[in-house]
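For this view, one protein chain was removed and the others were kept in their places.
Letters are used for the chains, namely A, B and C, taken in the order the chains are written, and counting of residues starts over at 1 for each.
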Amino acid sequence: MSAEILAFLVLATATVAGGVVTLWSRYVVHSAFGLMLSLLGVAGFYVLLGSDFLAVTQVVVYVGGVVVLYLFGVMLTPPDREERSIRRIAVAGIFAVAALVVLLKAVFGMEGRWYGVDPDRGPASGGAVIREVGNAFMDKEAYLLPFEIASVLLLVALVGAVFIARREGGRGS
Amino acid sequence: MNRRDGFAGWVRNLWDGVFSTMVGMGITIRYFFTKPVTVQFPEEKMEVAPRYRGIHYLEQDLCIACRVCEKACPIDCIEIRFKRHPGGVNEWFEFSLDYNKCMFCELCCIPCPKSCIHEGREYSMVRYDRSELVLDLLTWKGMREVDLRTIKEAEEEKKRKAAEAAARRAAEKAKKEAAAKEGDPGKPRKKETPGKRDPEGGGDER
Amino acid sequence: MTDLESTPKEGTREIVLDVRTQDMEINMGPQHPSTHGVLRVVITADGEIITSARPYVGYIHRCAEKIAECVTYDQFVPYTDRYDYLAAMNNNLGYCLAVEKAAELEVPPRATWIRMICAELNRIGSHLIAFGTYGLDLGAFTPFLYGFREREWMMSLFEKICGARLTYSFMFPGGLANDAPEGWFDEVLRFCDVFDRKWREYDALLTRNKIFIERTRDVGVIPAEMAKAYGLTGPCLRGSGVRFDLRESAPYLFYDRVSFDVPVGQGEMGTVGDCWDRYFVRMAEMLQSTRIIRQCVELCLAETTPGEVMAKKPKTLKIPPTEVYVGVENPRGELGHYLVTDGKDKAFRLKIRGPSFCNLSIIPAILPGTMIADAVAIIGSIDIVLGEVDR
Partner (left out) sequence: MISALPPAAAIFLAQGTGGESRSLFRDLFGAGSGWGSFASAVLGFAVVFAVASALPVLFTWAERRVSGRMQQRRGPNRVGPFGLVQAVADGVKLMFKEDIIPANAERFLFALAPGLVLAGMIAAFALIPFSERAIVVDAPLGVYLLAALLSLQVLGVVMAGWASNNKWSLLGAMREAAQMVSYEIPMGICLLIGVLSFSTLSLREMSLAQADGWLNVGNWLIFRNPLFAFPAFVVLYVALLANTKRAPFDLPEAESELVSGFHTEYSGIRFSFFFLEEYASMFLVSALAVCMFLGGWNIPFLPGSVVTGSVGAEILAALVLIVKSFALVFVMIWLRWTLPRIRIDQVMNLCYKYLTPIAFVCLIGTCWWELR
């Protein structure tokens, strides 16, 4: 068993465990922490796949940003002590089974190794990936327009958020 | 003064923040290069003032056990036990101060007719147990040699006086019997009355 | 963490976007670093915003007023040290003035001058603590130690004149325990000079610091009318712009013979009556105190001869039935002693009006709507001493 497989197993366990905690915990905060674990595990997968840029982005955006905001939002919520209704579980179950089927098909449809680095490509060099990503964003032929549209969308969202969050007659200074 | 809106206010706020921080940092760094003012306690002790009100000391040979200090104490932390003997001699058992309670107000020292209880310049009183904080101010317990002598002398004196008195009484009786005459109120003047309270509130004991 | 099972209290309210939040009830104190003693404030907070605050006092209640009925007039002096332990001289003074007024004792002028000097010195010392701990409350540690450095000198001045450093028991009904020792007045003057220089340092380090100003201005504003309605006195009242100082409006001792200003809050940094104003009134008062001290020393040396510091009074002071009220301007406000006598050597009743207690009463009125960090700033700016609140 190589170190890589070991790492993969650890990461997979972490990811799945995080997911399970996210789904099962009655404390929303536990769910958020479970999500954090899950997302970190995915970041680990990216590392294993040699895609360091993606891994770091995963950490910055999802773990450092999204989960923190979740936590900030749900930290003051009490535990959900309601009975879980069968209907909700059933609906969720149907979706879960469907997703599982799709995922399994995707996984077993892959050729060759389905973990670790593609032996033919070799580990992607971080610097090169960033350069590629940067070029793709700034290239007129590639993703410049979607990139700009996305940034405008984000700007609008930002302004909107500020507008909503603004309390009438806030404090001075 | 600090209210300014718009861009000018923004710049002004920024400048104020940076400038006042700089000023403050200037002050702290100046002190960084000065000598500390700390007194390293157990090694060097601060010179206490001559009037410092610290742990009491008692000039026992002056003390007449009048209990004025005991009465003056607002929290009753002084306890005096003694036995009065002839010749104005006190047999000392206890003159204790409970430093759990004592607040060093000097009220016990002010009314003392003999100015024999003082608050000294000792202040460090570290003990392992509260019970050890009850200090006995006595320098000797019971009686000294000299006291015994005084008592003996006083007793002898008393005996002598008694004898004299008896003799005199006998003589008087004889005289009285002989002829009616004025009596002699010769009573031994031994008892020391507690002195008047010092009107100056103790004054300057230096 | 909040518990939904408990029924929503009056603090529950809806804010923007229909997010139903429940307020958090926090116990601030009695063991909290910035409640200046054992004050307990129960704060209901919506996030960082306080929705209500209720102070609870009484943790160090020591029955000072009852004790006054059980000990003689002289014996009560050490107890007066202990209600506002940061301004023991001023407490001594207030009590002695009350007893003297009831007993109609004539105090020698030298004693009066020295009393004034001591009272003002102690005002400086007390305000230095207020200044230092206020910095501490707002997170600035260094001013605290600078303040203590000067206060240390002030205390050693007291040590020289009366032998104690915190609880002085120096003034007794009728005068003083001691006359000033040799060279004491010179050292007092030297202290004043050095202190004025150091004051400028405090000013630059804390008072004019931008962060400090931002933390204190427009925070905890007490309008003048409200201040009067709640019976505030001292810097809290003057910070709201009301020019009321017993030393000026009802002069006792020889305060009518010295010239000094009464600093009032002017809203220099924000609104009149905000924390900065209250704080700055204290700072300005320290300078006025050195001014008073200088005049007192000059007049005392010019007019009196050493030695005569205690009035002629009987061994045991017995006061014929009467009742008096004497208020003095303590560092924290008007310290009132209402004394009822019945001809015995003990007071029949002594009522103490502690300024901190009255000043504290404003807390529930001005805390709601501010943030938790502001609560600390406001409580600090009111500058309470719990020994006096509870007595």
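Methods note: a residue touches a chain if its C-beta (ideal position, glycine included) is under 8 Å from a C-beta of that chain, and two chains touch if they have at least 3 such contacts.
These figures come from a predicted structure and were not determined experimentally.
Engineer: Where does the absent chain touch, in terms of which shown chains it meets?
Structural biologist: In the entire complex, chains touched by the missing one are A, B, C.
Engineer: From the list C:T72, C:N209 or C:T290, which touches the chain that is not on show?
Structural biologist: Within the whole complex, the residue contacting the unshown chain is C:N209.
Engineer: Looking at C:A140, C:V188, C:V326 or C:V385, which makes contact with the chain not pictured?
Structural biologist: C:A140
Engineer: Pick out which of A:L23, A:I89 or A:I130 touches the chain that's been left out of the picture.
Structural biologist: A:I130
Engineer: If the hidden chain were put back, which residues of chain C would touch it?
Structural biologist: Contacting residues on chain C, toward the hidden partner: 1, 24, 26, 32-34, 45, 47-48, 135-142, 145-146, 149, 205-206, 209, 211-212, 214-215, 371-374, 376.
Engineer: Considering the whole complex, not just the chains shown, which residues of chain A touch the missing one?
Structural biologist: Interface residues of chain A facing the absent chain: 2-4, 7, 29-30, 33, 36, 40, 43-44, 47-48, 50, 52-53, 55-56, 59-60, 63-65, 67-69, 71-72, 75-76, 117, 123-127, 130, 171, 173.
Engineer: Residues on chain B that touch the omitted chain in the whole complex?
Structural biologist: Residues in contact with the chain left out: 10, 13-14, 21, 24-25, 27-29, 31-38, 40.
Rule of thumb we're sticking to: only the chains that are shown with their structure count from here on.
Engineer: Using mean CA coordinates as chain centres, what's the chain A-chain C distance in Å?
Structural biologist: The separation of the two C-alpha centroids amounts to 58 Å.
Engineer: Could you state the distance in Å from the CA-based centre of chain A to that of chain B?
Structural biologist: 78
Engineer: Scan chain B for residues touching two or more other chains and write them down.
Structural biologist: Residues of chain B never touch two or more of the other chains.
Engineer: Quick check: what residues of chain A touch more than one other chain, meaning two or more?
Structural biologist: Chain A, residues with two or more chain partners: not present.
Engineer: Within their complex, state which residues of chain B touch chain C.
Structural biologist: 1-3, 13, 16-17, 19-21, 23-24, 27-28, 37, 48-53, 72-74, 103-107, 110-111, 119, 196-197, 199-204, 206
Engineer: Using the touch definition up top, name the residues of chain C that touch chain B in the complex.
Structural biologist: Within the complex, chain C touches chain B at residues 71, 74-79, 81, 142, 149, 152, 156, 159-164, 167, 169, 172, 174-179, 181, 201, 204-206, 208-211, 213, 217, 268-270, 310, 312-313, 315.
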